[in-house]
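As you look at this complex, bear in mind that one protein chain is not there, while each of the others sits in place.
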Amino acid sequence: MSFFEKLMKIDRRIIFLLIFVGVAIPLIVALNFELEITQPVRKVHGLVEDADDGAYILLSFDYGPSTKPEIQPMAIAILKHAFERDYKVVCSALWPMGVLMCSEAIESVKEEYPNIEYGVDYVNLGYKAGGLVTINHMGKNMRETFPTDAANNPISEISIMDNIKNLTNFDFIVGFSSGSPGLKEWVQVAHDAYGVPVAGGSTAVQVPSLSPYLNRENQLVGLLGGLKGAAEYEKLIASPGTAVKGMDAQSIAHLLIIIFITIGNIGYFVTGKYKQKRL
Amino acid sequence: MKRQFPLVITFFVGMLVIVSQFIPHQPFGHLSDTLESWFLIISGFAILLGQLNLLKVNIIKIHRKSRNWQYYIVCVVSFVVMITIGILWGTQDQPGLLGQGSALVSFFGRKPFDYIFKYFFENLSATMFSLLAFFMASASYRAFRARNLESSLLLISAVLVMLGRTTIGTWLTGWIPENLTYLHLPQIADFIMKYLQKTGQRAIMICAGLGIVGSSLRIILGIERSYLGGK
Partner (left out) sequence: MALTMERLGVWIGVALTFAIYSFLYKDNPVYKIAEQIFVGISAGYWFIYTIFNILKPNLYTPLTSDFGNNTLLVLPAILGIFMLCRLVPKINWVSRYAISVVVGTTAGLALIRTLQSDVITQMSETIMNPFSGPNTAVILGKWILIIGTTTGIIYFFFSKKHTGAFGATAKVGVVFLMISFGAAFGYTVMARISLLIGRLQYLLGEWLGIIQP
């Protein structure tokens, strides 16, 4: 068996080990490659930065622990930005795990902003099922959709909600999404039906399918895509966190995958496997 | 009654929602509002149905001693434990039947429900999904082949995006002079994402959208009845 034939038959556990080591080493030994900011991320930053003083914003936590490494850093970055600008932050979730993701994100931000007060500066409304239909209902009547917050306090007793009757009372909405229901539904209802600007952060998997919404009509004002999007936003607000720290590992892992693809294809052509397919 | 009446309900409810999108005034607006608030509650019951069905299926497998039945006991026990502690001591934000469980909170540092979520579920969920990274690396090595024009285009596009959308792309082509920035990997990836890949995604979105419109019409008009199940 030639060298390439042996290489083609390599045990896949060796590939697993190479990927594991290839991701672990850059996490320990920082390479500090430069990070470039893309236009969709700048647009999200611009939307948050340029809103009016005392703006009311809705953050929808539509993800769970499975995609937390990608999305939590962007949620934390946007929360920091919002509290820095003294906005009123209303949080909700279309996924049940989103409630605790929101709590964890706010807990980590509270260290930097200890003066933020629950019910005055921010509120966690909790989880509601229903996706598209629920968002449509929020567009007409927030209080009927959320009669209480996540801790079962009546909405009428929460001062931050005094001026909020429906979605149109928000200056903009930011959705953090890892599937359905998520950003797509927010765009379809909140922006296209009620005219509220929508921006978002999503897992990298969703970015291509959401990219048609980045258009002249601004169905989606901007999009933070995956760990890179989170890292770019952390850089823009000058608060590097887990996303920036993970980018070196991301880069090396991508290079490794490309090397695997290259070796695989070289082996495919050298061993003549492509000829066998044609026969 | 068993099949015809549900079809009538579907038609009435579907048409009401469609009409209320164009005529939001009374009575359609009010009826649609009421319907949506009912939808929320019924969806909640649908979720409960899913979880109870999982319990039922696992109990049947244990009872029949199907293949690997011992593992399903673990599933049932985990489910019952989670529900029990949730009902008795509540969640982070809400009390349970036995109150806030202050003694347990000082022991665990948080409520038992949240403790299990944080240290069991979060780790299990994140690790399960991170397994995909390994299988994807293996698949890239073994299966990703430039066999023809289409697969070669796919490969080239994937490589350019993978390099351009990470910091290594910036490092590899950072030396390129200003007048040749269109050869800078991040710029190439940007162009691919902004124009080339958007064409395919937009075409898929439009065609899938037309498909959804067709399916929704079929459901509302009672032509598509598979959601009713049974005979």
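Going by the order they are written in, the chains are A and B; count residues from 1 in each one.
Here, contacts are C-beta pairs under 8 Å (C-beta built on N, C-alpha and C of every residue); 3 or more make two chains touch, one makes a residue touch a chain.
Quantities reported herein were computed from a predicted structural model and do not represent experimental measurements.
Touch with the chain that is not drawn comes from one residue among A:L35, A:V99 or A:V196, which is A:V99.
Interface residues of chain A facing the missing partner chain: 13, 16, 19-20, 23-24, 27-28, 66-70, 96-97, 99, 126-129, 132-133, 136, 146-148, 150, 152, 187-189, 192-193, 203-205, 207-209, 212-213, 215-217, 219, 225-228, 242, 245-246, 249-250, 253-254, 257.
Just so it is clear, only the chains that are shown with their structure count from here on.
The residues of chain B lying in touch with chain A in their complex are 21, 29, 33, 36-37, 39-40, 43-44, 46-47, 92-94, 114, 117, 121-123, 125-126, 128-129, 133-134, 136-138, 140-147, 155, 159, 162-163, 165-171, 174, 186, 190, 193, 197-198, 201-202, 204-205. Residue ranges on chain A touching chain B, taken from their complex, read 8, 10, 12, 15-16, 18-20, 23, 33-36, 38-39, 64-69, 99-100, 103, 124, 126, 128-130, 133-134, 136-137, 140-141, 144-145, 149-152, 193, 207-209, 211-212, 228, 247-248, 250-258, 260-261, 263-265, 268, 274, 277.
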